[in-house]
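Before any comments, here is the structure.
A protein chain is absent from this complex, but the other protein chains hold their places.
Moving on, here comes chain A:
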């Protein structure tokens, strides 16, 4: 084995190149993992696209229309996680949980894609179009 590598300059070169490529690939993969964020669960993504769930003004996810135990569980799970994130970030920003959540709600509604549901200031569910969503007057531009 060793004699094969030693015996041929071409082989040694190839091994070195492969090692470099592997190292480069590992670095690139590591970099990607570091910057790319975890994406939505397919069930959550599907519920958003079909309008079964929508973004509420208060920064949490809501069920639009009929609820099922499965849907409720998914929404609860996401909202509990959101609340934990809001609490941590609010504390760091010297704000209250509600203030931080409401701000996140403004932004989450602004970032909905056409076809997704969001809650308008009057409390009604609206379907996002290409036009800007109806938001609380206090929401930032």
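Convention: a residue touches a chain if its C-beta (ideal position, glycine included) is under 8 Å from a C-beta of that chain, and two chains touch if they have at least 3 such contacts; residues count from 1.
The rule is short, and it goes like this: contacts and distances are computed from a predicted model.
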Original post:
One chain is missing here; what is its name in UniProt, given the choices "Glycerol operon regulatory protein", "YnbE family lipoprotein", "DsbA family protein" or "ABC transporter permease"?
Top reply: "YnbE family lipoprotein"
Original post:
In the complete complex, which positions of chain A touch the hidden chain?
Top reply: 37-41, 57-58, 78, 81-82, 85-86, 89, 93, 95, 98-100, 102-104, 106-108, 111, 121-123, 137-140
